[in-house]
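The complex appears here minus one protein chain, its other protein chains still in place.
Which chain is which? They are A and B, in the order written, and residues in each are numbered from 1.
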Amino acid sequence: MGTATPEDAISGALRRPRRPLIAKRRHRQFVLTYLFLIPALSIFLLYRLIPLGWNFVLSFQFWSPTKPAEFAGLVHYEEMFLFDDVFRVALKNTLIYMLTAPIGIAIALGLALLVNTEIKNRGLYRTLIFLSYPLMPVGVGIIWGWLYNEKVGLFNFVLRSLGIIDEPIAFLESFSTALAAVMTAAIWQILGFFMIILLTGLQNIPNHLYEAASIDGANRWRQFYRITLPLLRPAIFLCLIIGIIASFTSFDLIFVMTNGGPGRATELLITYIYKTAFQLGQFDYAGALTVVMFLLFVAIAALANILTGGDAGKVDIN
Amino acid sequence: MATVTLRSLYKSYDETEVVHGIDLQVAHHEFVVLVGPSGCGKSTTLRMIAGLEDITRGEIWIDDTLVNELEPQHRDIAMVFQDYALYPHMSVYQNMAFSLQYRGYDKAEIRRRVTEAADVLSISELLERRPKQLSGGQRQRVAMGRAMVRDPKVFLFDEPLSNLDAKLRVSMRGEIKKLHRRVATTSIYVTHDQVEAMTLADRIVIMNEGNIEQIGAPDEVYSKPQSVFVAGFVGSPTMNLLPAELSAADDGLIVNLDRDIRLPVPPAKRSQYADFVGRRVVFGLRPENILWSPGEPNDGAAVIRRTADEIEPLGSDTLVFFSVGDREVIGRLPPNSVRRIGETVTMLPEMDAMHLFDPASGKAI
Partner (left out) sequence: MASRVMNNYRHWPIHTTLVIVCILMLVPFYWVIKTSLTGENLFNYPPSILPQNPNPYYYVDAWYFVPFARFFLNSVIVASMTIVANLILNALAGYALTRHFAGKRVVILILLSSMMIPFQATIIPAYLITRDLGLLNTPLGLALPAFSHIVLIFVFKASFDAVPNSLIEAARIDGLSEWKIIYKIMLPLAKPAVATNIILSFIWSWNDFLWPLMIIRDVNMQTLPLGLSSFQSYFEDTTGSLYAFSVMVLAPGLLVFLLAQKAFIRGLTSGASKG
């Protein structure tokens, strides 16, 4: 080192590799690959996989932030299925609420077919219909709350002006209309998203299939049933899955529009879970509720997968 | 000084071995071309030298450093890729300067080297352009420039001309050769084109199915192919290879082809072939060693007489196709020697240039 010339120093710095920490290239690459993956994976581990397992454990325990855990067996599940009327209502409401997905998809499919035609301004139509999707759900809830308002709401005004009703309806305060009212707002928000997904699916269907079909003499309806719908299955499945997730997790709208009311008329599992854990402090019971909600979600997603052709599990690994 | 040494180099992907133990010594300043059909392992070998593929077994030395476990950037090599691999989001200048920035050169030195290389490659006026705005030939030059500015120990070329059209390929070939004469950096060049290999190489390494078939100077692999594979690979059109039988006659050895062709082996080669008398062999003769006989040849001379099945006039020569047994044979004859298909042609094989191969091993006898 002592007699090194500048040239040596330079060529040393340039040419000679630093002694690597890990001698083998293969091992080096392997370690580096996992170094790249670990930050993201640890987020999913910390906030998805571990909570899922913890939640499962929690559902078999007596536990609250101030008490040590104690084994509870199936007590929470017994309570839930045998005695908890609110759970039953929330379960029923959640299942009804899920209808937003198929209804929304059906309307969106119609819109996608319309927007997919060779017409002027289709980009503008698309943007306007999509505009509600990126809106903050809390904002959607508040806006629609106002629209539904008994005294100053637009809907009551329009219905009264048209002579459809005589007396204003308190949409969100009445047992018969509250859930449907919230679902309408939910559909309004997600419609544009479904439309975009389905539109992408439509545009991926090669045109020559339609040409071949019309040469074979298939009319428009036949083409729709034989070509469009089957080839649109993956897109429809994606919409269904996202729609189902959305209805299981549609907390924001309910929270600001009705907070589960009137009574429990719009109580969903997710709002019930939130209230049980964070307002009543029953974390253990809320954990059991969450397990049921998650299993229900998985079952319905699997069902949707089967209904739409059953190959959505296939994923390109490379 | 920069030498490259490969010692029993193996490469496997999972269970499949694609390079089966290669030994090669590349001398300082030498231009070595690895050539062979696709899938012969030549690119894999080059990529192992570059450090882009792991070495399954064996050793790679650059000078006296074992580089097996060195990352590409520490091997002091530069590589020209088949698709040039120019960074599309950088200008030509930035592309060429890029590697220097990571090797601690100061700005003035980088500028000096880039302008000098651009000058040599006559791309000085393209320095501010993006790769997208360049023609194929220009991109190729930039790719070479990017390698040159580094002044590395070894240049590696991975089929650098195969994306160019035929005409450009010939002229770029010439330029690469000129360039090597000028900078004389040790170079290893991979191609599947034997003409490119012959014109560029100091030494050719012919590879087949993960093995080296032969290493030698271009004229050596041309005139002394050590295997049927090399014989059939080098030269254009390639050597005629025919099943034959070697038999002894009173005054020497005879090569019997088909039913009627009996070709005497020149006296100088007799001892070499002695072991194979009475056995089946592969007879090889290049098209250019089949001569046209305008008149009737002398008695006892080696003669092939056949009708022309096909004629391909090339201008300087005419290729004549005829059949020996069920094999097609090509002769490179003078222009206008044969005018019509179906015409009977008398030809004189130059038996001094004949080759015999052992059909079992494929090796030259």
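In this text, contacts are C-beta pairs under 8 Å (C-beta built on N, C-alpha and C of every residue); 3 or more make two chains touch, one makes a residue touch a chain.
Note that the structure is predicted; figures quoted are calculated from it, not measured.
**Q** Using the touch definition from the top, which of B:Thr3, B:Gln25 or B:Ser99 touches the missing chain?
**A** Considering all chains, including the one not shown, the answer is B:Ser99.
**Q** Pick from A:Tyr210, A:Phe224 or A:Phe283: which residue touches the chain that isn't shown?
**A** A:Phe283
**Q** Which chain A residues touch the hidden chain?
**A** 29-30, 32-34, 36-37, 39-41, 43-44, 46-52, 54-55, 58, 111, 114-115, 117-120, 125, 127-132, 134-139, 142-147, 149, 152, 154, 157, 161, 188, 191-193, 196-197, 200-201, 204, 234-235, 238, 245, 248-249, 251-252, 255-256, 270, 273-274, 277-278, 283, 286-287, 290, 293-294, 297-298, 301, 315-318
**Q** For chain B, which residues lie in contact with the unshown chain of the complex?
**A** 50-52, 71-73, 77-79, 81-85, 87-89, 98-99, 102-103, 146
The rule is short, and it goes like this: only the chains that are shown with their structure count from here on.
**Q** If you average the Cα atoms of chain A and of chain B to get two centres, how far apart are those centres in Å?
**A** The computed centroid separation for chain A versus chain B comes out at 60 Å.
**Q** Which of the residues in chain A come into contact with chain B in the complex?
**A** 10, 13-17, 20, 23-26, 28
**Q** For chain B, which residues count as touching chain A in their complex?
**A** Interface residues on the chain B side: 51, 54, 68-71, 74, 76, 103-104.
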